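With one protein chain held back, the other chains of the complex are shown just where they sit.
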Amino acid sequence: MLIVMHKDATPAQVARVCNTIRAMGLAPHPIPGAQRVAIGITGNKGAVDTGRLESLAGVLSVIPVTQPYKLASRETKPEDTVIDVNGIKIGGGSIAIIAGPCAVENLTQAMTIARSVKRSGATVMRGGAFKPRTSPYAFQGLGEAGLKILKKIRRATGMPVISEALDTDNFQLVESYVDIVQIGARNMQNYSLLKKAGRSAKPVMLKRGISSTIHEFLLAAEYILAEGNYQVILCERGIRTFSDHTRYTLDISSIPELKRITHLPVVVDPSHAAGKRDIVVPLAKAAIAAGADGVMVEVHDRPEEALSDGPQSLTLEMFREMVGELKAIVRASPRRGLRPRS
Amino acid sequence: MLIVMHKDATPAQVARVCNTIRAMGLAPHPIPGAQRVAIGITGNKGAVDTGRLESLAGVLSVIPVTQPYKLASRETKPEDTVIDVNGIKIGGGSIAIIAGPCAVENLTQAMTIARSVKRSGATVMRGGAFKPRTSPYAFQGLGEAGLKILKKIRRATGMPVISEALDTDNFQLVESYVDIVQIGARNMQNYSLLKKAGRSAKPVMLKRGISSTIHEFLLAAEYILAEGNYQVILCERGIRTFSDHTRYTLDISSIPELKRITHLPVVVDPSHAAGKRDIVVPLAKAAIAAGADGVMVEVHDRPEEALSDGPQSLTLEMFREMVGELKAIVRASPRRGLRPRS
Amino acid sequence: MLIVMHKDATPAQVARVCNTIRAMGLAPHPIPGAQRVAIGITGNKGAVDTGRLESLAGVLSVIPVTQPYKLASRETKPEDTVIDVNGIKIGGGSIAIIAGPCAVENLTQAMTIARSVKRSGATVMRGGAFKPRTSPYAFQGLGEAGLKILKKIRRATGMPVISEALDTDNFQLVESYVDIVQIGARNMQNYSLLKKAGRSAKPVMLKRGISSTIHEFLLAAEYILAEGNYQVILCERGIRTFSDHTRYTLDISSIPELKRITHLPVVVDPSHAAGKRDIVVPLAKAAIAAGADGVMVEVHDRPEEALSDGPQSLTLEMFREMVGELKAIVRASPRRGLRPRS
Partner (left out) sequence: MLIVMHKDATPAQVARVCNTIRAMGLAPHPIPGAQRVAIGITGNKGAVDTGRLESLAGVLSVIPVTQPYKLASRETKPEDTVIDVNGIKIGGGSIAIIAGPCAVENLTQAMTIARSVKRSGATVMRGGAFKPRTSPYAFQGLGEAGLKILKKIRRATGMPVISEALDTDNFQLVESYVDIVQIGARNMQNYSLLKKAGRSAKPVMLKRGISSTIHEFLLAAEYILAEGNYQVILCERGIRTFSDHTRYTLDISSIPELKRITHLPVVVDPSHAAGKRDIVVPLAKAAIAAGADGVMVEVHDRPEEALSDGPQSLTLEMFREMVGELKAIVRASPRRGLRPRS
């Protein structure tokens, strides 16, 4: 259920509608747009008395939302969500270039990479501090020491930083250090973690599970939105198929499909999909050409010595060239706003 | 790395080997067998000074273990693990019949089902209290109230009960009520939860992720074992493929493959794989014929009114017939012990 | 569209209905059953004048068939199809045991295997003469020389033989030597070959494509039936998924699903699914327990020297044991007739 307010509805009118919704035992979610405010309603099991809402001052119309994802849907909010991270914009026509090592290994390594990727055009620095590892005996990351290094990098370079929170226990710690909290593919249906992220004030990047449908992906995002955090970035990172020449199969068609259904920004991680360096750049170019709002790539100054994911890490030089190519594609194929299905 | 002790090694000798391992900065895992004790070693990054260990009293041999799963491997422990849950044995030739509703809905429903499935031959009662749901707006289970109902059922029927823990926050609560804690497919790579389960005194049933390889499944079990909990039951419940006539594709070949690689019991959940009632019974029979140590099925007294998973729930009558058929197959095809690859 | 005739309808009445259908520009397919004759109608694009057919003598009812597979459907023919191959019955409660080498290599090899598997309980001998090979540089089979060896084996042992036809060019050659013509998984949607098989007087075994849905599998069978050959045996042989511990993932649930939808016999090939010997026997047992009408397995007297598929070939001894186990399961779990979805 969605309330669309008049263009000139006052904040007091919006507040009154919200109060009425609460009085009906439901939860209002005001969604400010460029033109007008909409108010999503969640919590309804069955039919809602729409007449009561339609008659309130400032209400333009009351629309039933049929998709199971209400707050994530373009039906609810037609305009692209634009997330502002310390002045860096993600979504709505800008291209985010997120780069850095798979894992933060030490200050020198991380700072070398950070300064180089920034010079080459990166807008956000990535770096793993807590690493989810398939084997209990593998390197699990530097933990808080890694987060401290990321904080120093932000101070030194001005770039916002992103790192992964592995569970509800360390979410708060990660959140306190970084500008964007990442939720990894293995945790896409860790509902406790999603709810925690939904109560955070920081933007969240949610990666698609390796065997999740678009439907399940959007419902996972909905878990975060339903708790009140509307700053969600979706990240396609490849799905598991029989095709064995890359680690995962990048589902390039998910980009236009997601952009059609949801207003949330969509970023692509070609590094984990490819699993090998020389496939990363073509995938990044394809992602931008298909309409992605940005890419997140692994970069290392000495990939052959990386503690994790070395084979898929770009060299500093490859990254620099790639950014040039991505920018050329953006100029050739300008972003448009919402393009409804014909 | 694995230490195999002499058949007549004394507890003191075992203790001394463990202390030496600790002194080398590594972690010892004594694994008592019917014939002798073996001691798994984890924590080694590179080569270990085996000479020092070989020379200790009571040591028969020191064996390098090449698989990444050390404690889960039959190389480490050739004999089947048998888990004793209040006198009910799981693994090692017994057939576990775990049955009950998808979700505990109320005491009457759960007790009706429990009494009926027990009469029909069920050995363990299942029932969801905390339900992982794809949509944030779906029924999420009764929570602790559901666990209290399960406790009453155990008291009334004597059957051990199993229920799912969704996250590290509610693990302890679930653990305090049930006899076996279930970790669901979505959480198979929730490493924080696996570690928590590894420090539990209760047996854990770990379900295979819908897109996990056997290798990843065993490494997830290894996370639990590496923390010291050796009472792990593996559960195959179907994988995600293109094949769309069932909800998931039951990977029947995983049963002999798992039994070959690991000593842990393997149980099959045909209900979630099938997604529809009339496919559940043939899958359960196939699982037992392929060597599974048991099945876990959803049963409901009024499936058409079930709050979740109604279409795949067996009726009480279908369950009764199924148990008869499973027992006939067991008699026809007696369990054998370890059958090494020829 | 399906015409169901009265139990006591005369052959002349059936013939007259068929003539009327032809006069309407459609194709009649009389399907004799134990109780009565049904007549399938194909060729209709839109609505058919059912009144004209209903009024003919001997017609009990005219039923619209909604599935796209008309002749393969149990709606059209509720009773199991039983195929008689030189006195050996496939379908309808019998268990077919089809065994032999992947490829016929020479007379001595094939005869040794044939005599042994017959003694152990095989009912049909398999052996490849024309082999479909992924690489143009791999061993492609003995061709007609292989077929001649199969003919000698039939004469010497009395067992019917099955071998694969690769294309429309060699179909007639293969058909002239064997008792059952096999169409391989790669050719499941080779429509020219299916039509050729539909005009054959020999039974056809159709293998499921490695990425075919049940729906596509049945429509491929329909191509054969629509040409007038009703002696079709379906064969599940594993599908391609991400799961990499076996060559293909045996879709065990396809057995009950196919048995529910179609009256055609369903046989399972566990050898190609498993790709390794020690998984074949558990899969064969699972298939029989799930309701399959038989199994087809690769057997070799010296697997380590086989020209193709050695690792998945059973030894003569393993085969003998397996047949004993399958028979025990059949006794424990008697075949039933059609069990409609509750």
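Going by the order they are written in, the chains are A, B and C; count residues from 1 in each one.
In this text, contacts are C-beta pairs under 8 Å (C-beta built on N, C-alpha and C of every residue); 3 or more make two chains touch, one makes a residue touch a chain.
Predicted, not measured: the structure shown is a model, and the values here were computed from it.
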Contacting the left-out chain in the complete assembly, out of A:Leu283, A:Val297 or A:Leu316: A:Leu283
Absent-chain contact - pick from A:Thr81, A:Thr168, A:Ser211 or A:Thr262: A:Ser211
Among C:Gln13, C:Thr42 or C:Thr315, residue touching the chain not depicted: C:Thr42
Candidate in contact with the missing chain, chosen from C:Pro11, C:Pro68, C:Gly158 or C:Gly324: C:Pro68
Sites on chain B contacted by the missing partner chain, in the whole complex: 240-242
For chain C, the residues touching the chain missing from this view: 42-43, 68, 132-137, 166-169, 186-187, 189-193, 209-211, 216, 219, 222-223, 226, 240
Chain A, residues in touch with the chain not shown (by the definition above): 211, 213-215, 239, 241-246, 249-257, 260, 273-274, 277-279, 282-283, 285-291, 318, 325, 328-329, 331-333, 339, 341-342
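Keep this in mind: only the chains that are shown with their structure count from here on.
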Between chain B and chain C, centroid-to-centroid distance (C-alpha), Å: 38
For chain A, residues that touch 2 or more chains besides their own: 240
